[in-house]
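Of the protein chains in this complex, one is absent; all others appear in place.
Should a chain be cited, it is by its letter among A and B, assigned in written order, with residues numbered from 1 in that chain.
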Amino acid sequence: MPASAIADGLRRIGGGTRRAVARLGFAARFAVAVVLHSPEGLRRLRLTLREIYFAGVLSLVIILVSGLFVGMVLALQGYDVLQRYGASESLGVMVALSLLRELGPVVAGLLFASRAGSAITAEIGLMKATEQLSAMEMMAVDPLARVVAPRFWGGVISMPLLAALFSTLGVYGAYLVGVKLIGLDAGAFWGNMQAGVDFREDVVNGIIKSFVFGVIVSLIAVFEGYDAKPTAEGVSTATTRTVVGSSLTILAADFVLTVFMFRGVGA
Amino acid sequence: MNRSSIDLWVGIFVALGLGAILFLSLRVGNLLTTTNQEGYRIEASFANIGGLKVRAPVKSAGVTVGRVDRIRLDPTTYEAVVTMTVSREYQFTRDTIASILTSGLLGEVYIGLDAGGDTQMLADGARITKTQSAVVIEKLISQFLFDKAQSGGGK
Partner (left out) sequence: MIALAPLASPTLDRTASIAVELDDVTFGYDRARPVLSGITMSIPRGQVVAIMGGSGCGKTTILRLIGGQLRPQTGRVLVGGRSVPDLDREALYAMRREIGMLFQFGALFTDMTVFENVAFPLREHTELSEDLIRDLVLMKLNGVGLRGSAGLKPSELSGGMARRVALARAIALDPMLVLYDEPFAGLDPISLGVVGQLIRQLNDALGITSVVVTHDVYESLKIVDYLYFVSGGRIVAQGTPDEVRASRDPFVRQFVDGEADGPVPFHVKSASLAEEFALDAR
């Protein structure tokens, strides 16, 4: 009996792995197809503009408000620690570097995944469940070009802008707390920040990170939507998968990118 | 939501986003300061640089005049060779002393330049000969203990 139970368990693990790998293969094929169909979809810019509206503009409020508060909290906590070592004038650098390198892209990415990514998945999944994608196909319109590619690019374009806005509001929030509330010298705050933040090393790398996260979230979102089971339950499962999957992928990718980007800093 | 208002909002969004990137580059970052201030490079060797890092400031009399570009180890002398860029508006004499300093006990490590009385100035690519290495606290302490032990033993 136990032998057969073990064999059964192994079989289940094997089957699960097989399915997961096959799904990954399908996702890769899908990603290539989306990119190949992009020129067709981008030709009509209006479709992509519309998706920038849904992915970017509608995420503005949550991004701006979160950025402001994250910056203010960072300033409060940072000041508490820094002033113990008499380094409170480095508050600006600390906040700016944390935001530009890590928090801006990562937190904006996570918020983007739950705000825009889930919406994209739900929309595409629902279109699939109600046969709208099939109908489009039968009208000789490729859903990859008409529905998927614009949403993908809308997300990819929106994400770096959102991350930059998040960081900007965060720096402003830190300024409010550090200079206006705590009473640090404004000149030292901005001066030290400028002296400690490098354009190429910190700003550009942050933008690259947010771009990569934009690709990750958008791709997962459109894929999960397109691959959703065409039922109400399937769409809700797919939406959850988008949020969980893209959040974990963002964090993992962030680690890898950080290793590559900032490894040389200490040398 | 009709087309023109979508266009308007997307326009506002993109403008805001690009503005934010500009703000981060210019106000938060140093894009303006690095591109505007073409500097000249000078080198200096130190026996020990302590915690000096690339992009650490180069200061003279407390004023930041440049930045550390590169740190490497000279394979023959086993000394650290630091390359720094100094802003063109500041000229330093050839007998300038470069020291590795720390602001406060735990503050950032930087290079301090103390100009001497020479009439000739450092040119691009020149090397500072007079340097003072970082003070390594562990070495100071062990030196102190060693001295104590020796004087104690002599008694």
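Assume a contact is a pair of C-beta atoms (placed from the backbone, for glycine too) under 8 Å apart; a residue touches a chain by one contact, two chains touch by 3 or more.
Small disclaimer: the values here were computed from a predicted structure and weren't measured.
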| item | value |
| --- | --- |
| Partner chains on view for the chain not depicted | A |
| Option touching the unshown chain, where A:22, A:141, A:186 or A:232 are the choices | A:141 |
| Residues of chain A (touch criterion as defined above) contacting the omitted chain | 123, 126-127, 130-132, 134-135, 137-142, 146 |
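Operating definition for what follows: only the chains that are shown with their structure count from here on.
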| item | value |
| --- | --- |
| Chain B residues within the chain A interface of the complex | 1, 3, 6-7, 9-10, 12-14, 16-18, 20-21, 23-25, 27-31, 33-34, 53-55, 57, 64, 71, 104-108 |
| Of chain A, residues touching chain B in the complex | 46, 49-50, 52-53, 56-57, 60, 85-87, 90, 96, 100, 158, 160-162, 164-165, 167-168, 171, 190, 193-195, 197-199, 201-203, 206-207, 264-267 |
